[in-house]
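Input: a single structure, listed below in structure tokens.
Only one protein chain is missing; all other protein chains are in place.
Then we have subunit A:
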């Protein structure tokens, strides 16, 4: 069995999601190859070649693959599919955009958001916002799947490096063109990889409060900032910070929910965190049902006090 993993990367840099997808692929058994598709993405390919468990890296470096639009990247993956028994990508927005397109072109039913690999054709995936786990067997000869990165450890980085081969570039179907991207770019750790996440809900009430109340605590803890849908919809923070069923699914060591009620759609994104803290002024808020440590308090008092206490303890 040979598996092709579609790398998640920023051309000059490989994302950790790739290392996690590689370890998921490893659990299916067989050889793992990684496809790095982009423009000026040699550095990402070199990083992929150092991942444990990878046998070979395919490098598709072409201007038509800049920004990784679904149409040209799917055409490329389909052109390479003949040599593989399974095609796999992390379920990032990019993987979710591209892989179903690949699956349809190969007449395969994709298995979305796999959280456990039980065998080469047997997988677990969450449905109903993670309230139920489905174990499915794929009867397709070739498998196409996306994997939830928070469910798999990252493959280790080794000193040894594997061969990098150039892949033939397929013609761009020319059904899409890139206009622009507005990336939020923050100095803070990235939400999906952060060890600690401080998250705010509707109760924060403004963008300023996210910066003046939540951010000092997050920065003191070296944490990423997250948010509920209500906070994103209200424009307090940008969309890429949304945690939940339809936002990012994360499992940090510590998740601190401030002024978040704990709707099922929000819980779907964070309930696998190792330790959950909830600060909410309503003792009946459902978030307390999943919190390891709950504090019934006004966040506008408790969060600054949290910051001050941590600052003091860390100095001591």
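The definition used in the following text is that a contact is a pair of C-beta atoms (placed from the backbone, for glycine too) under 8 Å apart; a residue touches a chain by one contact, two chains touch by 3 or more; residues count from 1.
Basically, contacts and distances are computed from a predicted model.
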Chain not displayed: protein name in its UniProt record ("Sarcosine oxidase subunit delta", "(2Fe-2S)-binding protein", "Electron transfer flavoprotein subunit beta" or "High-affinity branched-chain amino acid ABC transporter permease LivM"): "Electron transfer flavoprotein subunit beta"
Of A:86, A:198, A:221 or A:243, the residue in touch with the unshown chain: A:221
Residue touching the undisplayed chain, where the options are A:43, A:164 or A:296: A:296
Contact partner of the left-out chain, one of A:109, A:154 or A:205: A:109
Contacts of subunit A with the absent chain, listed as residue ranges: 67, 69-71, 74, 92-94, 96-105, 107-113, 122, 126-140, 173, 175-185, 192, 196, 221, 229, 232-233, 238-240, 245-246, 248, 253-254, 264-265, 271, 274-277, 283, 288-297, 302, 305-306, 309-310, 313
